[in-house]
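Only one protein chain is missing; all other protein chains are in place.
Letters A and B mark the chains as written, and numbering starts fresh at 1 in each.
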Amino acid sequence: MKLKRILLAAAAASVLSGGAAVADSTGITDTSIKIGNTNPYSGPASAYSVIGKAISAYFKELNTQGGINGRTIEFISLDDGYSPPRTVQQVRKLVEKEKIAFLFQSLGTPTNSAIHKYMNQKKVPQLFVATGASKWGQPEKYPWTMGFQPTYDVEGEIYAKYVLENVENPKIAVLFQNDDYGKDYRDGFLRGLGDKKDLIVSMLPYETTDPTVDSQILALKDSGANVFVNISIPKFAAQAIRKACEIDWKPLHLLNNVSSSVSATLKPAGLECSKDLITAQWMKDPTDPQWKGTAGYQEWSAWMDKNLPDADRGDVNYGLGYNVSKLLHHVLDNCEDMTRAGIMACAANVKDLELPMVLPGILVNTSPTDFYPIQAAQLSKFDGEKWALFGSVIDATK
Amino acid sequence: MDLFLQLTLAGLAIGSIYACVALAVVMIYQATDHFNFAQGEMAMFSTFVAWALFQATGSIWLAFVLAVAASFIAGIIIERVIVKPVESAPVFNQIIVFIGLLMIFNNLAGWFWEHTTKTLPSLFPEDMGFESTLISSHNLGVIVFTLALLLVVFLFFKFTKVGLAMKAAAANPDSARLVGVSVGWMLALGWGLASAIGAVGGVLVAPIVFLEPNMMSGVLLYGFAGALFGGVNSPGGAVAGGLIVGVLENWARQYVPGGSELGLTFALVLIVGVLMFKPAGLFGRVVVKRV
Partner (left out) sequence: MIRPNALTPKLVLSFGALVVLGCIVPLIVEDYDSYQITVAFSYGIAILGLNILTGYNGQFSIGHSAFFAIGAYTAAIMITHFGWHPYATLPFVAIAAFMVGFLFGFPALRLEGLYLALATFALAVATPQILKVDALEEWTGGVQGLFFDKPDPIMGGMSIDQSLYYVTWIVFVVLMALTWALLHSRSGRAIMAIRDNPIAASTMGINTALYKTTTFGISAMFAGLGGAFFAFANAFVSPDTFNFFIAVYLLVGSVVGGIVSIPGALLGGLFYVFGQEYAEEVSNLSELIPPPWVTFGIFLILMMYFAPFGIWGLIERGMARLKRPSSS
């Protein structure tokens, strides 16, 4: 036992003295790459676990075609139940026991926050996290963590600007989920308002344990607002839309992108009630007929037929899982230096990449100083049947 | 004033859902002397069954009746197979069995039907012959339905032979056995009825909160609070308790400073506060203990 420890210590010392010259290629061999992931397969956020399922299916198919540059992908996706301490446990298991090369698309803001420091201390890439919080793009402070989708606060800002430019005498009501995600959106919206924060007449939180948001909607209506910013996940968004409709409240209703799915939110709420909702989109809604003819949609659709024939096609998250898998595929495919640091560098060097289920005109771009791969969106209005894009693509980086 | 009325009515509507759950909880409590923590998840599972049947048959009422009947039978089977072995075990062991059931039902539902929110149509026609922004037809239907259900339960326990036998079996198993009541089967029947009532609650709540595996977790909590608030040995009290909890929370959110963040907390503090002065609940009987 003692001997083993001494040997280990010696090995550790040699790595240290060897310095940066020894590149860390843990989890990568000439024939395989080990990739880790956590997803909420149980618990309150389970609806998002289809992303994990889609990614698993993607790599499974890819392996039957020979993997990436002769390397098969071993994708290990573990359940964290959306509970941060459980994420810590599972991710440590992935890094220390399974010896993964990197972590990919682990889901959730509180969950990723819990391992943010750990991943960077261990120098293991935490790539393309499945959350829109703004903290994932800080290359100088956290060089091993990179985001994926447009951030919540940028989206919030887009809504604020829209309201200021298009509504006369706005009186704004805000509903938000009382957690990281909800507050990120809310703060982005507040920042977008600038010095006009007093336009907000009412701002109410809800908890995911609340059975309904009915009472919040009643109170928001009572505030006399003519603009309603709805920052909630699909189930509560649907409740809010329906309740507003029931009590005949017809403000300018801005719905956060997280809940823009027609099948998960608008159909349950009632399509008639959902008319004139406005959201900022960056992905193609799979139920939207206008995309049926595009090459990207057909590629995704054929892939779904082959790999996930029983899945609910209306769920936008299958498209998201497909998109992000494509992105990683692209990054690894074009990467010479297959080490942890090398992969991180490759991920930070994506230029004008088109993804099949992302809106036309929105491209993936990263650089060593830009860790936000997708940072554009387009406003869209629901016409009772489908989302109709309007205006131009708004790029937050410009 | 309009807001007050709306909040109150919305509180009553959601409160009637809590009342339904509370009623099911009280049923089990009367029949077995214990709280079934899996009640909510069982109701959620029944609702998924109703949803599946609705997809198959296209008739919500048919699906509803079939699901309630299936839940009744399933409740009896669960009692006979899973709960019976721990019948005489300590309270904690039974609680753990209930928690086990909760985990099983919650995760099985996700496994079978996935986690995306699903819509179950309302049992009630959209057009109830009046126009009001104060309360929706479904919410009104829920309130009426729950009260009707309470009446049925009341009549059942008061006037039917089986109902009386069930009460006797729970209140004094030994004497009941002496007069020929099959205590074991009465317990099973209690479970069957409770899970049937739970199924009714689930089908009523689904159009309001939408159907997904965690649909009942929030509702159950309020249901329990309602049951205890009203009194665990009084079905009428449970219904009243559920309604009061629903209204109270809505008021607390709106009218108590800081209530928007802590609505639930205030409601719970109030309930616990009341219980300290009326330990058997508002409408419950104090059970005298013999030393």
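Simple rule for what comes next: a residue touches a chain if its C-beta (ideal position, glycine included) is under 8 Å from a C-beta of that chain, and two chains touch if they have at least 3 such contacts.
All values derive from a computational prediction rather than experimental measurement.
Among A:42, A:131 or A:216, only A:42 touches the chain that is left out of the view.
Check A:134, A:178 or A:226 against the missing chain and you find that the one touching it is A:178. Set against the missing chain, the residues A:62, A:88, A:164 or A:311 yield one that touches it, A:88. Think of the hidden chain as still there; on chain A it touches residues 1, 5, 9, 41-42, 78-79, 83-85, 88-89, 92-93, 96-97, 110, 113-114, 117-118, 178-180, 182-183, 207, 209. Taking the whole complex into account, chain B touches the unshown chain at residues 35, 82, 85-86, 89-90, 92-97, 99-104, 106-108, 110-111, 221, 224-225, 228, 232, 258, 261-262, 264-265, 268-269, 271-272, 275-276, 279, 291.
Methods note: only the chains that are shown with their structure count from here on.
Of all residues in chain B, only 2-3, 6-7, 10-11, 13-14, 17, 107, 110, 114-119, 133, 136, 205, 208-210, 212-214, 217-219, 221-222, 249-250, 253-254, 260-261, 263-264 touch chain A in the complex they form. Residues 42-44, 46-47, 49-50, 178, 204-205, 207, 209-212, 214-216, 218-219, 222, 234-235, 238-239, 246-248, 263-265, 267-268, 312, 315 of chain A are the ones that touch chain B when the two sit in their complex.
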